[in-house]
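Each chain you see keeps its place in the complex, though not every chain is here.
Think of it as A and B in the order they're written, each chain with its own count starting at 1.
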Amino acid sequence: MSMEDRYQKGLEVLQGIDKDSAERLTELLKDVAPDMTRLIIEFPYGDIYSRPGLDIKTRELIAIASLVTQGTAPAQLKVHIRNALNVGCQKGEVIEAIIQMSVYAGFPGALNGLFAAKEVFANYEEKGDA
Amino acid sequence: MSMEDRYQKGLEVLQGIDKDSAERLTELLKDVAPDMTRLIIEFPYGDIYSRPGLDIKTRELIAIASLVTQGTAPAQLKVHIRNALNVGCQKGEVIEAIIQMSVYAGFPGALNGLFAAKEVFANYEEKGDA
């Protein structure tokens, strides 16, 4: 496989989850670190999310679990909550995953995760995507 | 529902995942904080793991994702890797969940998660449980 193929595979996986995010990322990073967009498409999406052995819905739920546990990347948490809905997770499944984090990451982190979900769900409905 | 019922429900959920862990926990905590065993059976298992809306295999995978992200509780991570196998996760699914954490929690955390899995898998096989 050539590097070009790896980038293409990552782009397909990412666009399959959210068709606009590669473009959005390119725009956000073009002035400061344009390479980072390529690195994100290649490694997380080309190398990891494209691996067999775990379905994409579960991958989005464990990304949410990790981001709620970290508590330091609310924007990326909202992206993955939206992505989870895009790939077919039920809102109730997202909520359950976040509530479960109260056991591992504590109640404040779980609460902030729920507030993030509330915000994503509200916008998701407004756009008639649900 | 009475408090007794909540404890009973938690105990059933926990014993369904690992039949000896309540006893092990009771033994470990009896001298220092016997109430903690009850609190763990009641809240994480009676209140959270017993909730509908997310299957138990997914619950164990997101617990693993959270514990790999934290990186501070290797013993509990090993318990949940073992629990994941007990409730029917494939070893390959556990490995995929841990490898995916390299994206969110970094490579050192993912590596330590894989070493924990290696240790659990080795003992799991020795006992002929797999």
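Simple rule for what comes next: a residue touches a chain if its C-beta (ideal position, glycine included) is under 8 Å from a C-beta of that chain, and two chains touch if they have at least 3 such contacts.
Keep in mind it's a predicted model, so treat the numbers as computed, not measured.
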Total copies in the full complex, given that 2 are placed here: 6
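Keep in mind that, in the parts below, only the chains that are shown with their structure count from here on.
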Fitting chain A to chain B on CA atoms, where both chains share a sequence, rotation angle to nearest 5 degrees: 180
Whole-Å gap separating chain A and chain B, where each centre is the average of the chain's CA atoms: 24
In the complex, chain B residues that touch chain A: 43-44, 48-49, 51, 53-54, 58-59, 61-70, 90, 92-93, 95-97, 99-105
